[in-house]
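This is the structure I have questions about; it appears just below.
Omission of a single protein chain aside, the complex is shown with its protein chains in their original locations.
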Amino acid sequence: MDFQLTEEQTMIYEYGAKLAQTYDRAYWLEQAKEGKYLDEMWLQMGQDGFLGLMVEEKYGGAGLGIFELALLMEGMGNAGIATLMLLAGPAMFITPIAKHGTPEQRAFYLPDACAGKTRSAFMITEPDAGTNSMRIKTFAKRDGDGFLLNGSKMFITGADIADHALLVARTTTLDQVERKTDGFTLFLLDMKSPGIQMTPIEIGITAPETQYMVYFDNVKLGAEHVLGEVDKGFQLLFDSLNPERILIAGMNTGFGRYALDKAVSYANERKIFEAPIGAYQGVQHPLAIAKTEIELASLMMRKAAWMFDQGINCGGESNMAKYAAAEAAIKAVDAAIQTHGGNGFTKEYGIFDLYPLVRLSRTAPINREIVLSFISEHVMGLPRSY
Amino acid sequence: MDFQLTEEQTMIYEYGAKLAQTYDRAYWLEQAKEGKYLDEMWLQMGQDGFLGLMVEEKYGGAGLGIFELALLMEGMGNAGIATLMLLAGPAMFITPIAKHGTPEQRAFYLPDACAGKTRSAFMITEPDAGTNSMRIKTFAKRDGDGFLLNGSKMFITGADIADHALLVARTTTLDQVERKTDGFTLFLLDMKSPGIQMTPIEIGITAPETQYMVYFDNVKLGAEHVLGEVDKGFQLLFDSLNPERILIAGMNTGFGRYALDKAVSYANERKIFEAPIGAYQGVQHPLAIAKTEIELASLMMRKAAWMFDQGINCGGESNMAKYAAAEAAIKAVDAAIQTHGGNGFTKEYGIFDLYPLVRLSRTAPINREIVLSFISEHVMGLPRSY
Amino acid sequence: MDFQLTEEQTMIYEYGAKLAQTYDRAYWLEQAKEGKYLDEMWLQMGQDGFLGLMVEEKYGGAGLGIFELALLMEGMGNAGIATLMLLAGPAMFITPIAKHGTPEQRAFYLPDACAGKTRSAFMITEPDAGTNSMRIKTFAKRDGDGFLLNGSKMFITGADIADHALLVARTTTLDQVERKTDGFTLFLLDMKSPGIQMTPIEIGITAPETQYMVYFDNVKLGAEHVLGEVDKGFQLLFDSLNPERILIAGMNTGFGRYALDKAVSYANERKIFEAPIGAYQGVQHPLAIAKTEIELASLMMRKAAWMFDQGINCGGESNMAKYAAAEAAIKAVDAAIQTHGGNGFTKEYGIFDLYPLVRLSRTAPINREIVLSFISEHVMGLPRSY
Partner (left out) sequence: MDFQLTEEQTMIYEYGAKLAQTYDRAYWLEQAKEGKYLDEMWLQMGQDGFLGLMVEEKYGGAGLGIFELALLMEGMGNAGIATLMLLAGPAMFITPIAKHGTPEQRAFYLPDACAGKTRSAFMITEPDAGTNSMRIKTFAKRDGDGFLLNGSKMFITGADIADHALLVARTTTLDQVERKTDGFTLFLLDMKSPGIQMTPIEIGITAPETQYMVYFDNVKLGAEHVLGEVDKGFQLLFDSLNPERILIAGMNTGFGRYALDKAVSYANERKIFEAPIGAYQGVQHPLAIAKTEIELASLMMRKAAWMFDQGINCGGESNMAKYAAAEAAIKAVDAAIQTHGGNGFTKEYGIFDLYPLVRLSRTAPINREIVLSFISEHVMGLPRSY
């Protein structure tokens, strides 16, 4: 075993701090509160070569792995910034195309996406399906050489600011397939296609990305929009789920550290009685517990990422990392709030607004209970519980 | 022992549900989001006789106790509504005047306050004092028969909508007093007095009341504004602290039940796999734990209130109730969020917006760590830890 | 509501402390370690009138309720002593006979049982049944006017020191009954009957009672041994389940206080650095949390007992009390261990040996998960989860 980062990895990990010199949390919050995306930051990240980390160099990428992408996200979190478009983009759109796309698809989508000139969304969730993807109803019906898409998707992050989307739709009904995971196809959807409508979902999360309901009314899709094989999309999809969990874990361990750094500064300065409040174990022990759990989760996240890049099945590790990082980050932010007392709730100190996004991570993109059931079943060998 | 409410108490407990038929949580949220207070609801409560519950009938009250006031707050919470002005008003202003005011003060303040025609704020916290009231710097200097007030107060709930305030100020410096709790005087401040300025504090809490910084620049106070004795205000104040904790506990047990009711409805209806999600122990057990902790906290809250009304020292019980109710409510709201999945964060389902106020209750009006230190020292006989 | 004990109740509550002047925890532990029962203490309790608290005076009892019996158990726990025979005896044998027995049965069993001259066991659990009583296989087959009993029972507390037992057996097979709870009969078993064999179960619990496997081989039972109606035993049984939970709760809140008292004494005296260790929040806050949870659980236990005595359904409250008291006692004992450092594990300080019995209470007589499912289903209205 070797727990050291390479020089290149260290540079990637520290990029977030550098980026935050220009695009800091104040900027992030301001954009979030005005409902605007981080356009300049995204473009800058593209120019700096961080959106195509996992893409071959000939398509504008860096030829690295999810390990480096996760370090990027973690390092940004350390500095109090994040963008969920790194999931929808590099993890769930760019990388699948780089791995499974035709040469034409790669050439068409990757250079602009890596450069930050285009953005993408990921569309799987539906109102009646939730975590049970078998219930997906959005249907792409054969229509000549192409398809006609009808249905709707829910909780689509950044649908309004995306140029493309990777969309999961049924192409064959459940009663017509051999294996229940067959019948789904992945489409590369052009968001300017006629027949797409969207309405924002008002949620209580402070983030620069908006969530959308997206409706499809006879949207035309061509054969060139199919990623991989028709009816065999689920297999490809599985490749993206672990990266998604790894990246969310990275964001959370980063945010946790950011919150703890703030709390430590405050606890070292704030005096109410004799000593700084950080000298009381009632204040410092919860911070130390959260710190420990953050570092533990970060290790598991890195192990999962390393396994993924090695081609080793990392389902258990990815789910453990996702679970642990969300729990640790919630604990870290909560301890930071409590350390700040009343100031933990003010805009000035900027602590409470860290909470909603880390709390959301306990629930999305997959909720804690499903994660625990996965670990029970696939890591421990217990029966399926649902 | 007897665990039954009287008919009158039951009526008071159920008043919240009745009130919410007109002024429901949607109204509450709407006012909160627009930064407006619940003017009509407050007036209605005054007309219905619920603001003077603890005041003698001759001043427009009902002659009851904190037990009934806590039931009122708990019952409102059950229905998803609350107003912190019940603390600043009935508990921290009206009742102290009813107990310790001169006949003139009672006659002047109580009838309008009980009728809901006036509102009041409570002013103790200062930026450098926090939970250490000994550090209060706001000073009322002798000036003829009266005083000149200078200084500032922080986190003053509803300062903008209050007609009066109960204010804690130093009237003698620490080096001039015999006992360190001497030297503080309670003033009945007219909020329209010249020399008062205020600026809102932006905080992350959804509530119809705004928090303020309030500044005093040579504000004139007369002898008629002194409640109780000059330099002996702390003794009176102690009388209000336990009621404050009891009422916050009542609000939280109420809100906890409201959140759980919503979660149960959702869990009974929502189906993702075979059974409604409420049939899975991963969903239902956290709800059952929260339910249990809510009911336990409610009992302790009622015991503390009963003791207060009996004239028995209820410091331990009030602090235990405050602690337990806040923890239980946080757990209840969190379990309700988790039950709702992604919908737990939408405005439509109205769950996540329950969180900030219950989370604030872990920190304010007194933070969890100070409560635990109080229990350690005063209930258990351990040494002071700070 | 009224939270005060009567003088008689106070006397009962304080009896444990008085009893422990003669029969203290050291005696209790010594008997436990030698595998001997507390014979003298039991007899003393009978002579003092505490075994028949719930029995009419004409049969040698005090005519009180479960409330008083629970106070007795709680008060004994406060002093570090307990005996599970109070469950198997007064709660599960004496009271059912007092309530449902024929005049002859009352006259035969009650006076000696109340006087402490006889003891009893309660026999329901079977190896393959666990918490699912429907799976009970022990069968009492009609045989003339009587029955022939065959089968076995597991985890029978004090089978070796019991004169009688209340036993649950099937008298009609599941496929012959209308309602699935029919077909069970309660028998008053004489432990000296031919055909009874028993083997001790080695368990890791420090207690003066031993657990047994009990085997029945054609044990003869007469009509006079049937309590209530044949095939209708389950209905009577339900009456005993809530008292059992209430008493276990009382034992646990008592043990929790005993552990905390020890911890407070130690923390006030032990100095490693400058101050006594009790002055550190890392030591005192866990004690304060446990203290709070103990007092909360005690209130719920008393409410459940009060409801039972009032004839109000107390299923929810009894389960909540059982759950909360076990969790609180585990937390209290753990905090006491941690306060004592290495000394928390020595025989000399007597802390660690409190753990096994309180830990067992999370699992028995009904495990935490079944309790939570009960609350989910019967208090909250969620679907059955198993």
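Per-chain residue numbering starts at 1, and chain names A, B and C are given in the order in which the chains are listed.
We adopt the following convention: a residue touches a chain if its C-beta (ideal position, glycine included) is under 8 Å from a C-beta of that chain, and two chains touch if they have at least 3 such contacts.
Note that the structure is predicted; figures quoted are calculated from it, not measured.
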Neighbouring shown chains of the undisplayed chain, as defined at the top: A, B, C
Hidden partner chain, touching residue among A:Phe93, A:Tyr280 or A:Phe352: A:Tyr280
Identify the residue among A:Ala267, A:Ile330 or A:Ile366 that touches the chain left out of the display. A:Ala267
Which positions on subunit C touch the chain that was left off? 125, 129-132, 135, 154-155, 201-205, 270, 272-274, 280, 282-283, 337-338, 341-342, 344-348, 352-353, 355-356, 359-360, 362-364, 367-369, 372-373, 385-386
Where does subunit A touch the missing chain, residue by residue? 1-5, 67, 260, 264, 267-268, 275-276, 278-281, 284-285, 287-289, 291-293, 295-297, 299-300, 302-303, 306-307, 317, 320, 323-324, 369, 372-373, 375-376, 379-386
Touching residues of subunit B against the unshown chain: what are they? 280-283, 285
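We adopt the following convention: only the chains that are shown with their structure count from here on.
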Line, ring, star, complete or other: which one describes how these chains touch? complete
Relative to subunit A, which chain's C-alpha centre is the most remote? C
Interface residue identity across copies subunit A, subunit B - same or different by half: same
How many Å are there between the centre of subunit A and the centre of subunit B, using C-alpha atoms for each centre? 40
For the pair subunit A and subunit C, the C-alpha centroid-to-centroid distance in angstrom is 51
Residue numbers in subunit A touching two or more further chains are 280, 282-283
